[in-house]
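Missing here is one protein chain; the remaining ones are kept as they sit in the complex.
And now, chain A:
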Amino acid sequence: MTGSSSTETELVQRAARGDSDAFGALVQPHLSLFHNGIHRILGNMADTQDALQDALMSMHRDLPKFEGRSRFSSWGYRICLNAALMARRSRVRVHDMERPEPLALGPFDERGHHQGMDHLPEWQVEAQAHDLVEKQELRECLNRALDELPDSHRIVFVLKDLEDWDTEDIARHLQLTPGTVRQRLHRSRVLLQARLRTFVLGGSP
């Protein structure tokens, strides 16, 4: 066992016995990760802070059940995502209702094929991503695009593409059919891709 995991085990035991300082020391290194995960799902600071507080209380309550089979950060992160999902279920938002919008595709001709194929730029995401990844601009652009997504679509994108959940798991958690999950995922990816055109295309959009 490594020194850090042994320290973590001690902190878990002390925190489970009610030592709030130990709980703070246990959670603090992962707080940014926990906050980020919740914020991706809920999309606003006020709800995020409330859900994080709920998640931390749940973590403390369930510490006696933590058996150390996974890392504390993974276990805690899962609790945070569940808290965010619970918070999301309990709030009523107008744009959570289905509001089908046309996909940002095309332009196509009357037979559904691209118009002027010779002039269409080609997506070069792989080539560009490595150079751009550190850029604050890209982060801000992605965050803005995520904010634009309806709640019902953002949650699917976050769980699938950022958290690597299975489509079936997402469908079960959100009480949707797998087909609806894939449809929302596709719409989200297309919108994000459209917003990132200036970053991922090899020239001007």
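Here is the rule we go by: a residue touches a chain if its C-beta (ideal position, glycine included) is under 8 Å from a C-beta of that chain, and two chains touch if they have at least 3 such contacts; residues count from 1.
We take it that contacts and distances are computed from a predicted model.
When the listed names "1-acyl-sn-glycerol-3-phosphate acyltransferase", "Quinol:cytochrome c oxidoreductase iron-sulfur protein", "Zinc-finger domain-containing protein" or "Spermidine/putrescine-binding periplasmic protein" are checked against UniProt, the chain not shown comes out as "Zinc-finger domain-containing protein". Against the chain not displayed here, chain A makes contact via residues 18, 20-21, 23-24, 27-28, 31-36, 40, 45, 48-49, 52-53, 56-57, 60, 103, 105-106, 108, 111-114, 117, 120, 122-126, 129, 133, 138-139, 142-143, 146, 160-162, 167, 178-179, 182-183, 185-186, 189-190, 192-193, 196, 200.
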